[in-house]
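Apart from one protein chain that is not included, each protein chain of the complex appears where it belongs.
Chain naming follows the written order as A, B and C, and within any one chain the residues start at number 1.
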Amino acid sequence: MKKLINDPKQVVTESVEGFGAAHADLVSVHPEPLFITRKDAPRQGKVGLVSGGGSGHEPLHAGYVGRGMLDAAVPGAMFTSPTPDQILPATTAVDGGAGVLHIVKNYTGDVLNFETAAELAEAEGVTVRTVLVNDDVAVEDSLYTAGRRGVGGTVLVERIAGGAAERGDSLDAVTAIAQRVIDNVRSMGVALAACTVPHAGQPSFDLTDDEIEIGIGIHGEPGRHRIAMENADGITGRLMEPILADLKVDSGEKVLLFVNGMGGTPASELYIVYRRARQLLEEQGIVVERSLVGNYITALEMQGASITVLRLDDEMVELWDSPVHTAALHWGV
Amino acid sequence: MKKLINDPKQVVTESVEGFGAAHADLVSVHPEPLFITRKDAPRQGKVGLVSGGGSGHEPLHAGYVGRGMLDAAVPGAMFTSPTPDQILPATTAVDGGAGVLHIVKNYTGDVLNFETAAELAEAEGVTVRTVLVNDDVAVEDSLYTAGRRGVGGTVLVERIAGGAAERGDSLDAVTAIAQRVIDNVRSMGVALAACTVPHAGQPSFDLTDDEIEIGIGIHGEPGRHRIAMENADGITGRLMEPILADLKVDSGEKVLLFVNGMGGTPASELYIVYRRARQLLEEQGIVVERSLVGNYITALEMQGASITVLRLDDEMVELWDSPVHTAALHWGV
Amino acid sequence: MVEGSTSTLTTDWVVAWLRESARVVSEQRQYLIDLDRAIGDADHGENLDRGFTAVVKKLDDGDHPATPGAVLKLAAMTLMSSVGGAAGPLYGTALLRAATSLGDTELIGPNEVAGLLTAARDGIVARGKAESGDKTMVDAWTPAVEAAGTAAMAGASVAEVLAAAANAANAGAAATEPLIARKGRASYLGERSAGHLDPGAVSSGLILQAAVDAAGAQE
Partner (left out) sequence: MVEGSTSTLTTDWVVAWLRESARVVSEQRQYLIDLDRAIGDADHGENLDRGFTAVVKKLDDGDHPATPGAVLKLAAMTLMSSVGGAAGPLYGTALLRAATSLGDTELIGPNEVAGLLTAARDGIVARGKAESGDKTMVDAWTPAVEAAGTAAMAGASVAEVLAAAANAANAGAAATEPLIARKGRASYLGERSAGHLDPGAVSSGLILQAAVDAAGAQE
């Protein structure tokens, strides 16, 4: 394991310290307990958006703190959800009196820790709502599992709900649009090579030179199936098929197509995947109205990609396009 | 070698096709010969900025085509400079009557191919100036070498010269500010693991688990020295030392600090490097006025990073902050 | 140490249990990481090590509270705020419920031991909603609770009750190997989760064995 780190136990602290220094115009870093807020938090009368989760998915979530997106991000240890004593002060710090929305990826750890923090925040008089992002179609959604994981869709929920909060929507309205995004977004991922968590010291799984893992998450977990290596078009088809089967987009509908790099895949390859995914959508008469291609929710240096498709309505498009000023997403006036 | 590609010979074509589709609001892709222009090119009366080089460094250069940066990008084959028959039409396509600046990274291939294209463009009546970016302090700059390579500094030259062109500066003025950036920027890189060029099929060099290459370029070339693995702070010191020795920044001077990922290094690690680099600058009383951290000029999926320091003056800061709307850099009104 | 008595445990036992848990979790850190690497995200050993190290630090920093319940509560809050992931809230809730079951009790007899283990297990189930056979730490705790209850009813000593619990927990942990996970991160693997031990069940066995060893050291 070779990594540009010092002490494996200090990776998150030092990295967030660097992040805070590099983006001091956008964010403030609160060191102990560790959380990151928008520079100008709390904004009076604005719904506060808080997300968080294990570290190692950068730029998620700290990279999305700023105008038009998150008010606070709460980074846990590497791949480990944060604790309530971090989430609670992050929540109260960004409450501008209009309540706070917790955007939680559906993992047992995240759910439980945010749940506890929400109870504690409510006890302190902050109104908290929670949405669970669970867009990964690789996982069967059933009463007998922990349900689907939250993956790429999280970025889209944070952006669109963030746009709604920024324009002054109420907590109920922001929660509703966040949930609408969740209801209309599906993802699936592939790994060509695993990642190595600094404290573990060895790759999260082993693949030979002609194997890939289909249906992986963002924590270096093995995926649903291991198959022989295929070309980009073939793999893209394998990811798109379950997404489209589950999302049931009709010809003429508009979507946002998001091809995400897991951290160790060149941009050139992501665009090859994007090209094929777009062809598959267009062949079905589906309109690719907006696109996002890049490393937006990663699993350290994992080699691989995920595809996310969001069925858009006009309001989502408007909110997607609205100004956003964060370290990792930045556009609009 | 596992890559998300189809035919290795089609990597650049398919990737650029995907790029063009994903960013159709910003760019136009011209397929044969291959080059990319700003959607609204040519802009009458505006100096045109053209850059290019081998592919595999994405988002460089196509990701920097758009308002406030490049007017055209010319992608060669993987790690191979483009040919004059691509550079020439890209040049004429973005000439708005005010002349064109070629921003060329100092590699023999790039220099020779751009040189030929410039001669041909001049013959067609387009005024062309050329600047050579040569910021890599790993390479000795001497009469007896090909000189220093152009690496991270290229992004800064494109942004700042692009800002100058956008505000209406003349060809001479844009050339002068580009050259001023070049004169004040220095870089140095490290690789923890090599990259694999699709057509080559095997890693560009072999490192054991406890070795790193110091002084690498962006083409998977071996570096100047191979040393035993060190921690992030140690490596950062090794990169900063020759940069500062060469650039001779004084206490009180302002710099832009750019920590660049080579493609396969997690953002969290880049921020750890940034943290230390900033400490080293601040210890010498140097003011980090602007920052850039991320994968901006890569070598496919290489694991490693480079550090670039640019001595700033007020005009550079103003141009850096001016609006830029490209696929990979985006800010301002 | 409780002078000459093996029939009741005191605050000292709770402190010794926590310290012994910290020691064994640190010792088995890599093993737990490797178990989690196979069907999870390779952090269970790291998470528990970080958490119990924080607990020991709390115990070392000045005076700890006087009653067993208060010490358990301190440990619960510390785990909750330092472990993270799924295990943090689950172990935190377990110890919190155990603390509540003790109230102000100063001396812990066989029935109190069975009671606090039951409360802990119920806390885990309330939090995580897992059932037996879901391949989680519940598969260690439920047999442990049952064995402890049976032993206590049969008039066993505290040490015997704890030993029964630990043995049952370890057996339960071992029995998770063939199961297909239906809760937690391993459930994402579906059938591929079979053939591996559940890390949380294994750590639960280690922690209950630490309770036995702490009681033994007290005799």
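Quick notes on this one:
Please note the rule applied: a contact is a pair of C-beta atoms (placed from the backbone, for glycine too) under 8 Å apart; a residue touches a chain by one contact, two chains touch by 3 or more.
Computed from a prediction, not measured in an experiment: that's the story for all the values here.
Displayed chains that the missing chain touches over the full complex: B (touch as defined at the top).
Considering the full assembly, B:81 is the residue among B:81, B:236, B:291 or B:308 that touches the omitted chain.
Considering B:36, B:138, B:293 or B:329, the position touching the chain not shown turns out to be B:138 (whole complex).
Even with one chain removed from view, chain B keeps its contact list with that chain: residues 9, 33, 54, 76-86, 107-109, 112-113, 115-116, 138-140, 144-146, 149, 197, 199-200, 202, 204-205, 217, 219-222, 224.
The criterion applied here is as follows: only the chains that are shown with their structure count from here on.
Centre-to-centre spacing of chain A and chain B amounts to 29 Å, using the average Cα coordinate of each chain. Centroids of chain A and chain C (each the mean of its C-alpha atoms) stand 33 Å apart. Put simply, the C-alpha centre of chain B and that of chain C have 55 angstrom between them.
Residue positions of chain C in touch with at least two other chains are not found.
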